[in-house]
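Take a look at the structure below.
Every protein chain of the complex appears in place save one, which is left out.
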Amino acid sequence: MHRFANPNRFLRIAALILPWSAAITVTLLVVGLYLALKVSPADYQQGESVRIMYVHVPAAWMALFVYSCLAGASAIALIWKHPLANLAAKASAPIGACFTFIALTTGAIWGKPIWDAWWVWDARLTSVLILFFFYMGHMALTSAFEDASRGERAAAILALVGFINIPVIKWSVDWWNTLHQPASIVRLDGPAIHASMLAPLLIMAASFATYYVSVLILRLRSEILARKMDALRLTRVRDSQEAHSL
Amino acid sequence: MTGFWLIVHRDVVMAWRQGGDGLMAIMFFLITVTLFPLGVGPESGILARIGAAVVWVAALLATLLSLERMFQTDFEDGSFDLIAIAPLPLEAVVLAKCMANWLLTGAPLLLTAPILAMMLHMDREGLAIFVVAMALGTPSLVFIGAIGAALTVGARRGGVLLTLLVLPLYIPVLIFGVGAVEAAVTGQSAQPHLLVLGGLLLGTLPLGLWASTTALKQALE
Partner (left out) sequence: MDDTHPPSDTSQEVGVAIGAKKPQKKVGVLFAGRGLVCVRGGRTVFVGLDFALEPGDALVLMGPNGSGKSSLLRIMAGLLKPAEGDLLWHGYAVEDDARSHYARQHYVGHLDGLKVAMTVSENLSFWTGLRMGEVPSASSVRNALSAFGLDCLADFPARILSAGQKRRLSLARVLASPADLWLLDEPTVALDRDSVAALKQAIAHHQQHGGMVVIATHSEMALDRARPLHLDRFVPASELAELQEDAATVLRKNGHKAGKKGRRL
């Protein structure tokens, strides 16, 4: 039964990890939000709106981190053909897309008071927008084939091509931005950040990361179970056909 | 090598006889560019300012048109099975297909683009650099496009999907293609941009061949 040899072991390990990662996520999120919304000071320039940063920046980090995981899983899937790697990549994409979407919308909301515009063609925002397109393309390709495994394998190649290309695109967008940018815009991130702001930022980032782990495990588990049921159903159909023909 | 040229020859001859994609791509290119003066107004200052960008974006879109059929028809009529078991390595097959595609769409675009640029009041310095930038950029577009074409073989709504996958990957070519012309027009050196475009070509060649070949092998299974 080489087709689902590993998943059972994964399901056992996942059952051990999941309660812990979920609990840690909730704890960190509560602590992080408390520090971010209550304890940390307002910015002398941006006022209370700086608090958006505690969601925006970790989400942007996660957008990149999840894409790296996606590309890593895709590489493993392509090179070693590990059956779980494809599923992990497939399960990661929507989570990463959500983080990217959160980073984009919070960026727009934050931009409104600071830049007095919902959208500014800032290099960072533009790069994140392009990353969002990559996630969307990956998800669309995964689901574009009648044979699900073909979609997963094609998406793995796309993820790797994207992984090589994203630095190039990021670099060219930065370059484009410095060429066209009017000089007077306030940048979102100051160079130095005070410890009272750094702590909630890092705690929020950690909670986002454990959230990713928890949701990934959940998605992987349901994917594996769905696959087992498919196999079961298919075998049943065939057996009944055979019984019919005999 | 004979096999390589046979594939290039076959694709070009077929497109020629069927009044193929090349002509469609050019017509699309012309019409798209014509829409811009109609949209933003005929004032020469504005057109000269956005001309390079308009022609580049229209060229990017025009190259997309022929990509869908690049591998798809060969898969549908069973040709690809025979190509896969021919002695020619699959990488060479992909390279031949890219070359034929460039001859059929990239080259005609390269010839038409300066005329359109002139209609949009691009000055002479800009025009020369524009042609060089197009010559360096369009092959990159084909190699990137081949990845999308190979990935979407047999996909539902393959053509639209291909567009979604390929356009983000086109961004660096667009930025530096337009950048070269802008530099030339504003009296700066266009050389760095052209070097980057050359670098992109050198990068997309192996990447395109590897990714397309891997994707086509998957599609065969």
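A and B label the chains in the order they appear, each numbered from 1.
Simple rule for what comes next: contacts are C-beta pairs under 8 Å (C-beta built on N, C-alpha and C of every residue); 3 or more make two chains touch, one makes a residue touch a chain.
Source: prediction; values computed, not measured.
Within the full complex, the residue among B:L88, B:V160 or B:L205 touching the omitted chain is B:L88. In the complete complex, the hidden chain is touched by one of A:A117, A:L198 or A:L232, namely A:L232. Remark: the residues of chain B touching the chain excluded from display are 2-3, 6-7, 10, 13-14, 17-18, 76-79, 81-88, 220-221. Listed for chain A, the residues touching the missing chain in the whole complex are 1-4, 8, 11-12, 15, 147, 149, 221, 224-225, 228-236, 238-239, 242.
Basically, only the chains that are shown with their structure count from here on.
For this pair, chain A with chain B, the centres built from the Cα atoms lie 31 Å apart. Interface residues of chain A, counted against chain B in their complex, comprise 78, 130, 133-134, 136-137, 140-141, 144-146, 150-151, 153-154, 157-158, 160-162, 164-165, 168-169, 172-173, 175-176, 179. Considering their complex, residues 147, 151-152, 154-158, 161, 164-165, 167-169, 171-172, 175-176, 179, 196, 200, 203, 207, 211, 214-215, 218-219, 221 of chain B touch chain A.
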